[in-house]
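Just one protein chain is left out here, and the rest sit where they should.
Right, subunit A next:
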Amino acid sequence: MAEDGNRDAPAAGLGALWGALRALLPRTKEELRLDLGESVERSVVLLLQQAADLFYGGRRSECLQTSEVVLDYSWEKLNTGLWQDVDKDWRRVYAFGCLLKAVCLCEAPGDATTVAAALRVCDMGLLMGAAIFDDILIKVAAVLQAHLLPGKRPAHIPAPEQPCLKKARNSHVSIPDLRSERAVPRLRCPSLQHFRKHHLVPQTPVILEGVADHWPCMKKWSLEYIQEVAGCRTVPVEVGSRYTDEEWSQRLMTVSEFIDSYVLNEPRDVGYLAQHQLFDQIPELKQDISIPDYCCLGDGEEEEITINAWFGPPGTVSPLHQDPQQNFLAQVLGRKYIRLYSPQESEAVYPHDTHLLHNTSQVRPCGIAAPRPPAVRRPGTDLCLCRWTWRIPTWRGSPGSPRPRSCPASCARESCCSSPRSTGTTCGPWT
């Protein structure tokens, strides 16, 4: 866990940090220029130039102030309209603000808290911004993280106590009985042709065994490892049983805080790090995984492959939903129960009629006979799911990735089927 490390970091150490950060930036202010299109207003362009002038002029606190203005204004643009319609230039402006702010924060001598704050700013730029200056925020984050050695991590202050308005969660987790249901077929390392002919083309799900055996994550990943590699990084976490519930919300916290509050220590609320492109944010983790060869059989380009991570405690349940894309799900740790319904059953699952939730069912599947076979994925297996199959419990949001911090807390809630419990239980630290 995060511990209160040595707060009196030697001045030489911090001087080295500033030097390392400064070296990542261009030498002259002319090179720190973004090519921006028409959608970025002239006044903002002036402000960016001003910020660069202040930075290279050594006027740190004024540069910080100007960066804040840039961040606040571009944040408003990022929250206007649908996320997929937000002009990429505004996300680059936001990343620019994060870059200057993070670096300026580290210029003056500070303690581990300052460096952690700067890393958080970097992460905000990575989460909400777009790549600038050749992924400079990744490099800055790496430098800051290296400076935050485990011994130097700031003390983790637990979040203020929130009233527990929900009943205590039933900690008994039952393993569903699969005998009465049809299981998804399993294949061991099928050839590409076999996979395409028997599953991709006819759109039938399959469990592939042996495909991910050699991935480093299978041996390396544990809670301790994740803490070490990514503990101080800020990620979006969903809090609440289901994203269709009224109390559901999205929060930003470090991976350490997430593990402390929602994975260990008998959490009161359900927290789920779900559908987050963690591997773009933290390249060290990306090195532990591979992309299955079968992905090259898909329609799109390789650049269109997105890799998301799901990380949560036992007992997380995602509502029945569907995806517009083909998916491979790889289970690294723990076990997950998945129930699938064919697209032909779409009417029977009562999708919400709202734009936001039209890919989500209003009902919670109970113990009725499932028309499609469910699957239990054990660690080390890959599950291939075809487009538009209804499935639980892994979830995806509405078309377009969700923005951190801008989620509806009170969705219009449709009536659910009156099943008291869902059978989508899972166990193990990873779901």
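Throughout what follows, contacts are C-beta pairs under 8 Å (C-beta built on N, C-alpha and C of every residue); 3 or more make two chains touch, one makes a residue touch a chain; residues count from 1.
We adopt the following convention: contacts and distances are computed from a predicted model.
Chosen from "Proteasome subunit alpha type", "N(6)-L-threonylcarbamoyladenine synthase", "RCC1 domain containing 1" or "Translation initiation factor eIF2B subunit delta", the protein name that UniProt gives for the omitted chain reads "RCC1 domain containing 1". Screening A:Gly19, A:Gly57 or A:Gly81 for touch with the missing chain picks out A:Gly81. Residue in contact with the omitted chain (choice from A:Tyr73, A:Phe328 or A:Tyr341): A:Tyr73.
By the touch criterion stated above, the residues of subunit A touching the omitted chain are 41-43, 46-47, 65-66, 69, 72-73, 76, 79-82, 159-163, 165, 247, 249, 354-356, 405-412.
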